[in-house]
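The following block contains the structure, expressed as structure tokens.
Only one protein chain is missing from this complex, and each of the others stays in its spot.
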Amino acid sequence: MDWLEQELAMALARKEPAAGFDGRVRARLHRRPRWLAIAATIIVMIGAGEAWRQHQGQLAKEQVMTAMRITGSKLNRVQMQLKGTEQ
Amino acid sequence: MRPILTLALGAALAATLWAQQFKFNLDHLVSKASDSFDVSLNTSMLQFAGKFLDGKDPDEARVKKLIVGIQGIYIQSFEFKKDGAYAPADLEKVRNQLKAPDWSRIVGIKSGGESENIEVWVRNEKGKVTGVAILASEPRQLTVANLVGNVDLESLSDLGGHFGLPNLPKVPKKK
Partner (left out) sequence: MIGLTAVRQALDFGELMREHRAMVFSVAWHFLHDRDLAEETAQDVFLSLHKNLAGIETPAHAGHWLRKVAVQRSIDAARKRSRRPQVALEDVAEPSVRPAAGDPMLGGMLRRLIATLPETPRMAMILRYQEDLDPAEIAATMGIPLGTVKSHIQRSLALLREKLERRGVGER
């Protein structure tokens, strides 16, 4: 090795990273990866979407039942009246 | 009855007007009513609602079966605190549309000294019932309903037997 190569070996000697490096790596190990956080968000959104769908479905069902009750009650009045007439 | 319940169907409301078999827009009575019910359920909404009807519940099971043949349900119903909140002309506008050839009034009753009036109309196309209209009025109550589709009058008769109601005798089909 000539002088330049010796200087290069000294200049490029290994250096330790800043103190606490190991801890920072371990902290990232225990952190959820971004894709997992995104996946979790999507799952929550789908869950919320499904909850909304359920809510809308229940609302629609109640509308139908009420509509049937209203029409049913009117028809019942007709029926009662017809029975009274027949008698 | 609950206060105004209008399904948030967005554009569906405008879109369903053509699916209603006769026009009725009694929105101007909403502000006068103490209670009102306003629903427009087209085919897709009925199918959607049908998925949530519990087959194990007797009432819901019957309704689930009934709505199979129904393509739309359009109802506006009001309760008022005072007599005279709505004008006879409001109902007459609706009734005039039912004077079209394809509509027939199959039954009409008056009671309580003519204070209660209920009319049932059916729409006939090629021998099949394709719609039912109910006009019901009392001094403090007004209901207009249109059930669209191949409505089975027998099923409607069944419906009268539930929700605590006795069975409706079969009404002969008008030819």
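Some notes on this structure:
For clarity, chains are labelled A and B in written order, and residue numbers in each chain start from 1.
The working rule: a contact is a pair of C-beta atoms (placed from the backbone, for glycine too) under 8 Å apart; a residue touches a chain by one contact, two chains touch by 3 or more.
Not measured: the values here are computed from a predicted model.
Contacts of the undisplayed chain with visible chains (whole complex): A. One chain of the complex is left out; on chain A, the residues touching it are 2-18, 21-22, 24-25, 28-29.
In the analysis below, only the chains that are shown with their structure count from here on.
Centre to centre, using the average C-alpha position, chain A and chain B are separated by 40 Å. Residue ranges on chain A touching chain B, taken from their complex, read 54, 56-61, 63-83.
On the chain B side of its complex with chain A, the touching residues are 1-2, 5, 7, 37, 39, 41, 45-46, 48-53, 59-60, 63, 66-67, 73, 75, 77, 107, 109, 111, 116, 118, 120, 134, 136, 143, 145, 147, 156-157, 159-160, 162-163, 165-169.
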